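The structure under discussion is supplied below as structure tokens; questions concerning it will follow.
As you look at this complex, bear in mind that one protein chain is not there, while each of the others sits in place.
Entry: chain A
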Amino acid sequence: MTFQNETNAGGINRRTLLKATGALAAGSLLLPGFARAQQPQKGGHLILGIDNASSTDRLDPAFYFEAYAYNVGLQLFNTLTDLNDDGSLRAGLAESWEPAASGSQWIFKLRKGVQFHNGKELTPEDVIYSLNHHRGEKSESAGKGYLLSVADIVKSADHEVTFQLSGPNADFPYLLGDVHFGITPDGANFDDGIGTGAFILENFQPGVRTLVRRNPNYWDPERGHVDSVETVAYNDKSARVAALISNSVHFINNVEPRVAQRLAANKALALHQEDDSSIVLFAGRADSAPFDNLDVRLALKYAIDREQIVTSILSGAGTVSNDNPIFPSNRYFATDVPKRAYDPEKAAFHWKKSGYDGNVVLSASDGASFSGALDAAQLYQQSATAAGIPFEVNRVPADGYWTDVWLKQPFVASGWGARPTADAMLSLIYLSEAPWNETGWKNKNFDQLVLAARGELDETKRKQLYHDAQVLIIDENSSVIPAYSAQISASSSKLKGYKAIPGQNGPRTAEKVWLES
């Protein structure tokens, strides 16, 4: 039994899990060499039970929206870069890269001798074709936002591709490791699933099941251990757990914390907690009343009981956030920012000072944004009312939430999955011109800090810039971020080599794990 948890969660859930898993778990935590000493075993048929599958799923990475598509996509396609277990960059289809023109140009050297599933060798043309797939006016790609700063992609030599950016970006190589940027041969249809990945497509039935077999010519000798992988759509959370317990699958994602505590006692299973998986938040529109008033923002930030959200809504699988969207596991996380505990007096003080006399109306839904959003909103209502803030919860349907409520109502529940870099998170949601600037917050100082940090190649200076940017968000932005939530997966204890990496969007589970006989 292994319990993989490397960051300091310290939550109740972790403690109970550790208690329950007992000596074995403690043993493997105390002996880090134990796991490393194990040699991957070849062979076997791996079965994954993954949620969020839909009969409308496609193999085209431009249309990957959820966990199921991520898992399948990463079995077939590789990206130029990847992450190591500690979250640092790892070479993918690119064996090396270096910035030029102080970070506004990036030169990627491609790995030689890599073959696609159809036997074709990897060339710069394939990379350019595959990445241009997400660019341009007409692109509907879910990965479009990340490549907006790319001005041009050219072949600069044999096995070399150069990216011309509109401004310097020190984190650019991280972005190319995103699940959406899989590489297919020049001119190929992505929906055919021809990649360079560890597995070759056998059968894909959207919303039901995907079968792949091992790619005998896979370029990465450290990965691709099992003979075949079956990724089965398990959207129902109870069905997923039942399938794991009855040995129908080796691995399931997204286990409810409450259930995980019970699974911990089962020695045939292993739990994997991925901390810092997402943030849960309530976003106020900074450009309209009442959130156009700084005191209203502060009043509401003091009026939420963060500990209560973590214990009651996340069942302990998470940690308190003090309105900071950067995860504690991120290397730029500002550690010196004071905690913002529930303080009805301060909340009442700022509320009075604001002079606003209307109600605060929070729109939340059961089933959109984050799990338990409506309950969290109601807890928030209680703690805010206790501080004398007239607070209403507007219950809205989950269907159409992102179209009709989010960005439209003054105060809404929202949630964001982890991104690999601080820049990705900040420029996605907080920059004035960010495509998903959900609070409508526009702050020139902040924009300058983020843009400067993006192009800063000096690590110390960069850290300071990100620090100041975080402080600005914490003090002035109109979103209330009570918690970082963790995600728990579970597997058979025979499955080895799994490691949840904070910030990785889309797990490379299939190619990394092996089955112990």
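The rule we apply is simple: contacts are C-beta pairs under 8 Å (C-beta built on N, C-alpha and C of every residue); 3 or more make two chains touch, one makes a residue touch a chain; residues count from 1.
Note that contacts and distances are computed from a predicted model.
J.: One chain is missing here; what is its name in UniProt, given the choices "Peptide/nickel transport system permease protein", "Cytochrome c oxidase subunit 1", "Hydrogenase 2 large subunit" or "Chemotaxis protein CheA"?
T.: "Peptide/nickel transport system permease protein"
J.: Per the definition of touch given earlier, which of A:E307, A:E345, A:D399 or A:E516 contacts the omitted chain?
T.: Residue touching the chain left out of view: A:D399.
J.: Can you work out which residue in A:N203, A:S288 or A:N359 touches the chain that's missing from view?
T.: If we include the chain that is not displayed, A:N203 is the one touching it.
J.: Taking the full complex into account, find the residue in A:G145, A:G388 or A:G440 that is in contact with the omitted chain.
T.: Residue touching the chain left out of view: A:G145.
J.: From the listed residues A:S246, A:T335 or A:S517, report the one that touches the chain absent from this view.
T.: Within the whole complex, the residue contacting the unshown chain is A:S246.
J.: List every residue of chain A that touches the chain not included in the displayed model.
T.: 49, 54-58, 63, 65, 137-140, 142, 144-145, 203, 205-209, 232-236, 238-239, 242-243, 245-248, 397, 399-400, 402-404, 406, 435-436
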